[in-house]
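This is the structure, below, for whatever I ask next.
Left out: one protein chain. Kept in place: all the others.
Here is subunit A:
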Amino acid sequence: MAYSEKLLDHFKNPRNVGTLDKNKNTVGTGLVGAPECGDVMRLQIEVSEDGIIQEAKFKTFGCGSAIASSSLATEWLKGKSVDDAASIDNMAIVEELELPPVKIHCSVLAEDAIKAAIKDYQEKNAKA
């Protein structure tokens, strides 16, 4: 399987690998996938008071496309408002990384991870 240059770049030089403090109210964490399925993504966002995503971090267990998709997602998330982030579509990731058809589920997982992180952040702050 031949991967695009952009995908290989994200795989070899993943952006924003790491962990944010999931207990902080300003942090939203999305954990999606399952080890049995061969991919697990954890995507975290840290949101400023004015609703802008200032920091995004990921860790992914998965194939090259899954790692590249989550790396790209963190790059796109930074600087976006939470509302704008919620509208990121998996097909944009597919196009950017030129994912082959069998790898489209990696982009779906990344979109799910973004939505899960936002949901976690919003739930925390609705209670607060």
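By our rule, a residue touches a chain if its C-beta (ideal position, glycine included) is under 8 Å from a C-beta of that chain, and two chains touch if they have at least 3 such contacts; residues count from 1.
One rule holds for everything that comes next: contacts and distances are computed from a predicted model.
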Chain not displayed: protein name in its UniProt record ("Cysteine desulfurase IscS", "Glutamyl-tRNA(Gln) amidotransferase subunit A", "Phosphate transport system permease protein PstA" or "NADH-quinone oxidoreductase subunit I"): "Cysteine desulfurase IscS"
Residue of A:60, A:74, A:90 or A:107 touching the missing chain in the full complex: A:60
Residue numbers in subunit A that touch the chain omitted from display: 11-12, 14, 17, 19, 31-42, 59-64, 66-67, 102, 105, 108-109, 112
